[in-house]
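Only a single protein chain was left out; the remaining protein chains are all shown in position.
On to chain A.
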Amino acid sequence: MIALFSPSRLGAMLAKEFVQMRRDRITFAMMLAVPIIQLLLFGYAINNDPRGLPAAILALGQDRYTRAVVSALEVSNYYRFGERPQSAAEAESLMAKGEISFLVTIPSDFGTRVERADAPRILVEADATDPAAASGAVSALGTIASRALQRAQGHEPVTDPASRGGDSLSFVVHRRYNPENITQYNIVPGLLGVILQMTMVMMTAMALTREIERGTMENLLAMPATAGEIMLGKVLPYLAIGAVQVVIVLGAAKLLFAVPFLGGLGLLLSCVLIFVLALVLLGYTISTMARTQLQAMQLTFFFFLPSLMLSGFMFPFAGMPGWAQALGEIFPLTHFLRIIRAIMLKGAGLGDIGDEMFYLSLFVPIYAGIALMRFRSTLD
C-alpha cells in the first residue's frame, strides 16, 4: 500500500525543482531581477504628479510685476524654466519639438493692467498631448502667480492696498494639441509603439532561437547561407508583419478613436520604419544570446518592462527623476513616442523632430552591429 502523501517524495520533487531553477541562470536572474527592477522603477521613478516640468516664459514686458511673477515661477519646483525664448515663434517651435511642456506668456501690457486693476491676464499654454502631466501643473500655476503678484503689490507704497489687484489676475489656459484633454490622444499613438515593440522584438527573438532549439540551425549553417543572408531573411518578414500592424493601429486611431492626424504620413511612416528596423534587430540580438525560446521570451520581457515604464508611455516622462530619464533615453520606444505624438498631435515636421529621428536611427547600426558580432556562423 503506497501512502497518498510522502514527505520524502515531496522532498525529492522540491530538491529537483530547485536544482533545475538554479541551472537555468537566465530564469533565475529574471525571478530575482524583475521584482527588484519593478520595485525601483515603481518606487522611485514613477510620479503621477510630476514636478520639474520643462517650461519657458515669454515675458513681453519688463515691468516689476512681470519680474515678480517670473521669479516666483522660477523658484517653484513645479517648473523648470530652462528656456527664455525671445519671440512667440521661437516658443512655438520649442513646444512642437517637445522641449518644453509649458509656455507662460506674460503680455506686454501686464504691468499697466495690474496698476490699473484692469483684469491682468497671463496666458498659459500646456502641452496636453500628455493630459496627466499637464493638469496638476496648470492648477498649481494660478496659486503661485497670484501670491507673487500680491506680494509685489503689497510692497508697493504707491498703489492702494485695498485694490488687491492680484485677485483679479486671470489665467487663460490653452491646452495645446488636445484641448479636450482626451486621454486616447495620448494613449493610442503611444500604443502603436508599444504594440510594435512587443511583437517585433519577441517574434524575431523567438524565430532564430527556434532554429537553434530544434537543431535546424546546424543544418542551415552547413549549407551555403551567410550570416547576413540569415539575418535579413529572418528580419524582413517581421518587418512586413510590422507594416500590417501599423496600418491596423493607425486605421483604428482614426476610425475608432478619432485621434487627430496633423502631420505628414510619409514622415511618420519613415520613422515607423526606422523604429521597427531597430526593434527587429534588437530581437535578433536577443536571439543570439538566448539558447531556448523560453529564454528569448524572458530576455524580451526583461527589456520590455523598463522600456514601457521609462519611455513616457505609462507615466509622464518629465515627472521622472534625472537618472530615470537618462535611463529612459536608451530605449527606442522613448524616442518613438516623442516622434509619433509630435507628428500626429502637433503636426510636427522634419525640422521639429529631426533630432529625435536621428537618435532613433542610431539604434539601428548599434543593434545590427551587436547582432552580427554575436551571431555565430560556426557552432562554437
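Everything below uses one rule, namely that contacts are C-beta pairs under 8 Å (C-beta built on N, C-alpha and C of every residue); 3 or more make two chains touch, one makes a residue touch a chain; residues count from 1.
FYI, contacts and distances are computed from a predicted model.
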Absent chain per UniProt: "ABC-2 type transport system ATP-binding protein", "Pyruvate dehydrogenase E1 component subunit beta", "Uptake hydrogenase large subunit" or "Dihydroorotase"?
-> "ABC-2 type transport system ATP-binding protein"
Considering the complete complex, of A:I2, A:A89 or A:A222, the missing chain is touched by A:A222
Checked against the full complex, the residue among A:R25, A:H174 or A:R214 that touches the missing chain is A:R214
Interface residues of chain A (partner: the chain not displayed) = 214-219, 221-226, 378-380
